[in-house]
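Note that one protein chain is taken out, while the other chains of the complex remain in position.
Labels for the chains are A and B, by order of writing; each one numbers its residues from 1.
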Amino acid sequence: MFDGVLQALLQGGLLGGYYAIIAAGLSLMVGVVRFINLAHGDMAVLGAMVTITLTEVGGVPVLWSIMIMLPAMALMGWVMHATLFQRAMRGGFLLPILVTIGLGAALQNGMFGLWGSNTRSLGASIGELSWASWILPGGIILGKLPVLIFVTAVVVIGALHLMLKKTKLGRAIRATASDPEAAEMCGVSSRQAHRAAAAIAVTLAALAGVFLAMRGQVTPYSGPAQLIFAFEAVVIGGIGSLGGTLIGGMVLGVSQSLGGLISPQGSLLAGHLVFVSVLIWRLSRDWARDHGGWRASLAISAIKLRRRLTGGAPAPDRAPSSKGAA
Amino acid sequence: MNRHHVIAGISAPDRRLMAAGGLIALGLFALPLFGSALVVDKLTLLMVYIILAVMWNLLAGYAGLVSVGQQAFIGLGGYFVLRLVESGMPPFLAIGLGGFLVLLAAWPLSWLVLRLKPAEFAVAMWVLAETIRSIVMFDPLVQGETGRSLVSLNAIDPDVRRTTIYLMAVVAVVVSLVLSHALLRGRLGGESQAIRDDEEAASSVGVSTLRVKRWIFLISAVGCAIAGTIWLASAITFQPRSAFGINWSIFMLFMVLVGGLGSYLGPVLGALLFFALQEVFGDFGAWYLAGIGVVAILFALFAPRGIMGLIIGKTGQEPLSMRKLLIMREG
Partner (left out) sequence: MMTRLIVENLTCRHGLLTAVRDVSFALRAGEVLCVIGANGAGKTTLMNAIAGTHRPVGGRIALDGVDVTAQPAFARVRSGIAMSPEGRRLFADMTVRENLLIAAENGRAGDWTLARVLQAFPQLRPLTDMPAGRLSGGQRQAAAIGRALLTNPVVLLLDEVSLGLSPAAVEGVYQSLAMIKEARTTTMVVVEQDLTRALGFADQVLCMAEGQTELQGMPGHLSREQITDAYFGIHDKELSDV
């Protein structure tokens, strides 16, 4: 039992690496461009499909396929932002949602039309990597592929962090995120910064898609689930923080694999429930903060509730003035 | 003589439209007398689409709440009906009660999601739909991905069943259209109009934006649930993957966007068009669905107010507008 939990913890944490990669792209878009791309998961699947096709049909070695696919996807992200997203962003929060969900539908079904409904995998193309593992003391099994994915996640997120901190492009992206108009006043084209961010986000999604296909199978309709995992990881880790995204991904992975111990369906549900709990906790914390701290806000609620129950005369509706004084 | 402002009443062309609507409704009620089984089945589906479009438009067009997770309520409605029927309730009663149970489930959810930022609300609804699906899958009754049929419905004579479900669907459409008309013409409509025009200004004059949004959210949840139960009753089999599928949201969004977001008749137009497209191109399967996505993108980018927007652009006024106009009266 104990070994099973330990194994699940380890596997879940490593799985978190995958979630962190796909979530990092989403987080970048949300934090910098203030744009949620609902087709983010479908980009991942597209990346996987392209890589699989290059490898299986084109006979290109896997590593080379990935090297060809990633820049192509980056270019696609750039173009997509320049043509679709940028225009959608002019219409407030509504149009981006409509446009990207439409894009998702077009991508999923287009991929279905092109590649059919068969599940596909890169597992067969990566040889022993797909099943090789280390055995740790105590019989704990450590798959080489999950470790590779996790290490990649840490490297990618570290590199992204350094890029944002230390390079000209990174500073321009951060400046645009903080105040696009002021960034323009410094000579930064906010559009270029947004397009660059979109290119990076799509690249990260596509990389995650490759790992997804190495670990298991993908279908043209796998995208929405990946978007949901990415969103959960971003929210759990806190929007706009890359380190948080890595932690969020690991928390999601661990809760899923612990949930999987309980029942096969428990895996997804556990992840969802952790997400919902974090959301509830965060919203109630904000609510309490807006009402003068936990104690004060609970006191107000108690008074209101009592008044409603007893139907008593409405007393002056005033919050205690000092924080937590009640 | 003194002058005062009054809210403009219903104009003559609008009255004619409403009368025509009433006649169409009567015709729809009479249809099972002469329509074939196929026609009745198809029209039931159309009714489901109309309800869904009207409900999504209430949310997005009037309360500014763009949800891609309304399938949560469609699926939940279906699941509740399945549960109730399996525990011995007569199917048609269960269909009514299903909507009420969804209301009970949606109320606590509204507390959570309505406090989110608009874009987060959209995705969070989707995650909630998935969460509810995972929970429902735990019920052994559902039999996992396989799903389960409403066996007791099969026991009813097919013609009676078909006609009853159809009539329920027509009633649901009429109720949702009349109810949303009454709501939008009433206080809630004025408030939501104020919020849509300027949320900050509206809340500064004492409109509780959260209350208005919660009402609309709950109404739309129940409406989607009822559409879901009717759909389940005609499709017979409850499969979690399709009942809670994201396709529902894509369809709703397509109908409302193409018909005309935030207009009263737009969603009905959109549902008709979507239904027609489905009939003509539905056989193309995935490519058809991809086309739906592309058309949605094009409308969002180039005609965000939909067909109704184009009509308004031509004629200068919206048929059956819910906007309140102040007009000057002398008397």
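Please note the rule applied: a contact is a pair of C-beta atoms (placed from the backbone, for glycine too) under 8 Å apart; a residue touches a chain by one contact, two chains touch by 3 or more.
All of these numbers come straight from a predicted model, not from anything done at the bench.
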item	value
Displayed chains contacted by the hidden chain, counting the whole assembly	A
Selected residue (touches chain absent from view) among A:Arg174, A:Arg282 or A:Arg295	A:Arg174
Option from A:Thr53, A:Ser133, A:Ser189 or A:Gln265 whose C-beta touches the chain left out	A:Ser189
Hidden partner chain, residues of chain A it touches	168, 171-172, 174-175, 178-179, 181-190
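One rule holds in what follows: only the chains that are shown with their structure count from here on.
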item	value
Chain A - residues contacting chain B, complex	36, 38, 84, 87-88, 91, 93-99, 101-110, 112-113, 220, 224-225, 227-228, 231-232, 235, 263, 265, 268-269, 272-273, 275-276, 279-280, 283, 286-287
Residues of chain B that touch chain A when the two form their complex	60, 64, 66, 68, 112, 115-120, 122-124, 126-128, 130-131, 134-135, 137-138, 144, 246-247, 249-250, 253-254, 257, 261, 285-297, 300-301, 304
